[in-house]
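Shown here: the complex without one of its protein chains, the others still in place.
Our next item is chain A:
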């Protein structure tokens, strides 16, 4: 009841048509070419992109973190330098203030002593002038007075002048002793 014509001792182990074998191989090669050139590269590209995206995300986060840390560091540094600057400026101002005060004090002292010296000199000059004028006036007055008292004319200028001088010299010795 097995009616297949030309049956070989190997039965179904031999291909019915040898072309089956070639067709199988050719079809395989065609699919392989599509897989090799198109399908696998596309899938692998997607996988690589996915890996890159995940890794990129992690790297991005790390970079952001580093950036934030750097910014914090910078801010802290700026803050501390600003503090230093402020204290330096305060210090400077203090020193400057002290210097200004000392300067002003010195100027005031100089001015006052200068004024004092001026006043003293003026007073001295006025006193000298007063002494001179007094001397001449007192001389005249004293002679007139003495002339009246003595009744003697003191017209003899020579004598009168000597008398006055003697008198004034006495006066001066007296005033020096009294002083």
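Convention: a contact is a pair of C-beta atoms (placed from the backbone, for glycine too) under 8 Å apart; a residue touches a chain by one contact, two chains touch by 3 or more; residues count from 1.
Note that contacts and distances are computed from a predicted model.
Peer 1: If you had to name the missing chain as UniProt does, which of "Sodium:proton antiporter", "ATP synthase subunit a", "Dehydrogenase" or "Sarcosine oxidase subunit alpha family protein" would it be?
Peer 2: Its record in UniProt gives the absent chain the protein name "ATP synthase subunit a".
Peer 1: For chain A, enumerate the residues touching the unshown chain of the complex.
Peer 2: Touch set of chain A with respect to the missing chain: 1-4, 7, 11-25, 27-28, 30-32, 34-36, 38-40, 42-46, 49-50, 53.
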